[in-house]
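A single protein chain has been removed from this complex, and every other one stays in its place.
We call the chains A, B and C, going by the order they appear; numbering starts again at 1 in every chain.
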Amino acid sequence: MKDKSMDFAFRYGAIIVIIGVIAFFGIKLPYFFTYSNLTDILGSISIVTFVAIGVTLSLIVDGFDLSVGATVSLTTVVTASLMIWYQQPLAVVIIVPLVIGAVIGLLNALLIVKLRIPDLLATLATMYIIGGIHKTYAQGYTIYNHMQFPDGSKAAGEMDPTFLLIGQGKWLGMPISVILLLITVAAVHIFLTYTKYGRQMYITGGNEEAARLSGIKVKKVRTLAYVAAGIFAAIGGIIYASKVGSGQIDAGSPLLMESVAAVFVGFSVFGAGKPNVIGTFIGSVLIGVLVNGLTMMNVQYFTHDIVKGGVLVLALAVTFYVLNRSRT
Amino acid sequence: MKDKSMDFAFRYGAIIVIIGVIAFFGIKLPYFFTYSNLTDILGSISIVTFVAIGVTLSLIVDGFDLSVGATVSLTTVVTASLMIWYQQPLAVVIIVPLVIGAVIGLLNALLIVKLRIPDLLATLATMYIIGGIHKTYAQGYTIYNHMQFPDGSKAAGEMDPTFLLIGQGKWLGMPISVILLLITVAAVHIFLTYTKYGRQMYITGGNEEAARLSGIKVKKVRTLAYVAAGIFAAIGGIIYASKVGSGQIDAGSPLLMESVAAVFVGFSVFGAGKPNVIGTFIGSVLIGVLVNGLTMMNVQYFTHDIVKGGVLVLALAVTFYVLNRSRT
Amino acid sequence: GIKKEPAASQASGAAGETPKTEAVTGPLSGKRVALIMEFNTGTFSQQYVQGVKEEIAKFGGELTTFVADNDKAKMVSLLDSAINQKFDVILTDHGDSLLEPGVKKAVEQKIPVVVFDAAISVPGATVLSQNDQKMAELTLEQMKKDINGKGNIVKVWVAGFAPMERRQLAYGAFLKANPEIKEIAAFGSAQNPALDTQAKMEAILKQYPKGEITAVWAAWDEFAKGAARAIQQAGRDEIKVYGIDMSDEDLQMIQDPKNPWVASAAVDPTDIGRVQVRYAYQKLNGDQTEDSVVLNPVYVQREALPDKQISTSELSQYVEGWGGSTQGIKDWMSEYGITAK
Partner (left out) sequence: MTKDPISLDMEHISKQFSGIPALKDVRFSVIGGEIHALLGANGAGKSTLMKILSGAYQLDEGTIRLNGYKLQLGSPREAKASAIHCVYQEVDAALVPQLTAAENIMLDQLASADGGWWKSPRALQQRAREALQQLGADSINIHRKVSDLTLAEKQMILLARILIQDAKVIIFDEPTAPLSQEETDAFFRIVHLLKARGVACIFITHRLAEVTSHCDRVTVMRDGSHVFTGETSGLTINDLVTQMLGKPFEEEFPKIEAPIGELLLEARGLRRGGKVKGVDLEVHRGEVLAVVGLVGAGKTECSRLLIGADSLEAGEIRLQNRSVRLSQPADAAALGIVSVPEERRKQGILIQENVERNLSLPLLTRLSTFGFVNRRRERQLADSLVNQLGIKASSVKQEVKYLSGGNQQKVAIGKWLETGADVFIFDEPTKGVDIGAKSDIFRIINELALAGKAVIYFTCELDEGLGIGDRIAVMCEGVIVKEFKRGETSQEQLLYYASGGQEVEA
């Protein structure tokens, strides 16, 4: 009996906290539960969730990718510059950043898998390098339509209106970025849960040596996980550029901690106790809901972080306290 | 023979990279090897090194403290407010922030040791909470001498000149903060290497189960490590306030990654392969030297991060490539 | 290569002129100038640096930029090391009271110091500031006029930065003086302003449906951008945004007739850089300089602007007082090609 209620608390503790938060806002705020507000919330978290999906994948293979924020910064600047500086067609504008994300993933994999530098250290180093590259590339400027160069001349291009639809367009009132996000979350979830590749990733993360001796190509699996993390960060960067309509300098760095927080809340969801993409999505939604609700309630902006942290602690505490009690 | 040269590369690889960097600057820059420039470099890293010492301690017990940056922010604001808002005597000004640092450490320990929330998750949550608290406390304002309040009135106090000596004073041309730092590094090194408690920390971090079985009070050891991390961050905050002469809002957040980078370079120093305080200090010096040298050479600021990241990769690659080769 | 359009031919002011390529010779040439910046990303900062660079090039000086990357303690250290490295001139950008000890030291060592946008007072050092009160007042007054003196407004603002705090003072006074204008919501975030402001503005728009918000006042252009995007995407074109500060990037938004951001008050960032350098060279030349120089802002609103898109370098043709500031120019500077037109 006691065991059962424990198990229940573990499985649903975090979810209950989240539902509690949402219910609270729903009761307090008349406009909270409107379709357009809910789609707004989803729209506001789409970028960070894409980044968080990448972090989730790296965590599944027992890695940690600190460079995702910098990757967002680089790709968002590159995306904007391809249109504004070089007036490239849409396909190039989309593909080049994705390739850059993949290359950064490969670089991380090279350092981690090949040179065997511990993940946190290696990705910290790439974080600095990519951060430096993107600022050097943009010379510290934000890249905007017809931007003015120091010599007084102007850039010829501007952001492609079709491209802007990715981040700003809607379909049945639902932001296109959200539709992309939901499809991605579902696809990654299916990939991780039902395919052998997903299984191999979890197993590699669980015990690399045993996985290797069981015939899994662990280096390949881990490399692909980092490449995927880079690509998802690049998608985040593309959406960022589209949403903001320019290439903001250093746009990605705040996204690192935010996405990590989402992934970590996700640990607690449904008592998974391990990184999982549905959890990550829910974690992200929780953060989005908090920002939205607290703003609506006109709570002092500087107390938002206290609430965010408090909810995070609560969700984690419920999950892990119960998880560990049942373990010993 | 081959083994020996490998061992040599492992042990001294990182150091050689560092000496190379310093020699390069020394040759290129006439002012580099002046006493005042060298003390400047040490002065510039004193805050981040104190924070990094705390991170080192948490890493030694196999934890990770993401909240140190926020702790610096909170304590620097509190320190300044004690003088400027409340005109407290020097002793209070020093002791209160230290107590706050210790309390934050206890909170982290509660979450990690007692509720058994994984360290990264727990300290991420406290990072948010403390970040929110410090902004709420200061109402988002920077605290400076005779600051004006939103209602138009002015604060009565100002920063104590004796207090300012900590961060701005010199003794024989050596900044006082550097003297404090050197003493602390030596003391912590001795503590970790030669005392029972220091060894217990390494044992606990190396294998908590073994530590428990051999009768170490692992919970106590880990708690104390987090408390120490909080206190060192608080010292960083105090020096920050003294150096800057005011209580800057959100001062600490850039210090987190910087201090982590220092600690990680420290892994490589002398082939330790584990967190150690001398290594942390050297890692910090390396970063300080790079910033100083690159600025003096008038290298594009944006490329600093590329160089920083590159040197980090180099030091890590040498160490870990060799370390792992010798293992298999 | 990058596809560029040529510089507008009618561009006036110094920005159009390319800095001289041949070595400048004069009694003040060859000076080493240190510029210590709290941060240097973003269009505003870059345009400012551009101004500093151009003007120093005219004097034949050599610029070294120190960037603290938002770490204020680092800024203190960088200032210290600039002093120790015996630069001939020290310029600072942002950073606040923390600069005071360093500036004092520099002045004691007879290094000319010109500070931009930091509230410090050290006799002998010139502090350059935008007139933040004035900027806030200009936009607030215009807003008041546009909304007929009453309505519900939203404020986007954060504390923690001296200019912001000065703008808040004007705002507070304005609210007191106009009881019919009510602040119904206030938010802001210095972290990730581009996206965060947008997300929060969206929430506010939901909370206060059509008719409940009259206008938005943003204390910083980054905030204005985010708020404007949210309003535009929500189709709430009844709400207008008033901002402060303006870079080239912002100008386009204000020009865009569909954009809710209609007006801003600002000082040309390039001008700030130029004026700052001139005061520094006055000091080098041994001129008497005042300790406080206030750069007067101009008010820029959509109606005053042409239909065709322009850049800030062309703005002076349409808005009086923008660009080509003659502050700090002395006759002897004509030797270096700097003259008040």
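To be clear about the criterion, a contact is a pair of C-beta atoms (placed from the backbone, for glycine too) under 8 Å apart; a residue touches a chain by one contact, two chains touch by 3 or more.
This is a predicted model, so every value here is computed, not measured.
**Student:** Missing chain touches which shown chains?
**Tutor:** The omitted chain makes contact with A, B across the full complex.
**Student:** Can you work out which residue in A:72, A:159, A:216 or A:239 touches the chain that's missing from view?
**Tutor:** From the options A:72, A:159, A:216 or A:239, the contact with the absent chain belongs to A:216.
**Student:** Which of B:77, B:117, B:159 or B:216 touches the chain that is not shown?
**Tutor:** Touches the omitted chain: B:216.
**Student:** Touching residues of subunit A against the unshown chain: what are they?
**Tutor:** Counting only subunit A, the missing chain is touched by 3, 194-197, 199-200, 203, 206-207, 209-219, 326.
**Student:** Residue-wise, where is subunit B in contact with the chain that is not depicted?
**Tutor:** 193-197, 199-200, 202-203, 206-207, 209-217, 273-274, 327-328
Keep this in mind: only the chains that are shown with their structure count from here on.
**Student:** Which chain's mean C-alpha position is the greatest distance from subunit B's?
**Tutor:** Chain centre farthest from subunit B's centre: C.
**Student:** Just curious, how far off is subunit B from subunit A if you go by their C-alpha centres, in Å?
**Tutor:** 28
**Student:** CA centre of subunit B versus CA centre of subunit C: separation in Å?
**Tutor:** 34
**Student:** Could you list the positions in subunit B whose residues touch two or more of the other chains?
**Tutor:** Residues 135, 139-140, 304.
**Student:** Please output the residue numbers of subunit C that touch at least 2 other chains, ranges allowed.
**Tutor:** Correct list: 40, 158.
**Student:** Quick check on the complex: what are the subunit C residues that touch subunit A?
**Tutor:** 2-8, 11, 15-16, 18, 40-43, 45-46, 49-50, 158, 184-189, 191-192, 194-196, 198-200, 202-204, 206-207, 209, 229, 233, 248-249, 252, 309, 311-313
**Student:** Give the list of subunit B residues in touch with subunit C in this complex.
**Tutor:** Against subunit C, the touching part of subunit B is residues 31, 34, 36-37, 40-41, 43-44, 47, 135, 138-142, 144-145, 148, 150, 152, 164, 168, 240, 243-246, 248-251, 254-255, 258, 291-292, 295-296, 298, 301, 304.
**Student:** In their shared complex, at which residues does subunit C touch subunit B?
**Tutor:** My answer: residues 40, 64-67, 69-74, 76-78, 80-81, 84-86, 96-98, 100-101, 119, 158-162, 165, 168-169, 172, 190.
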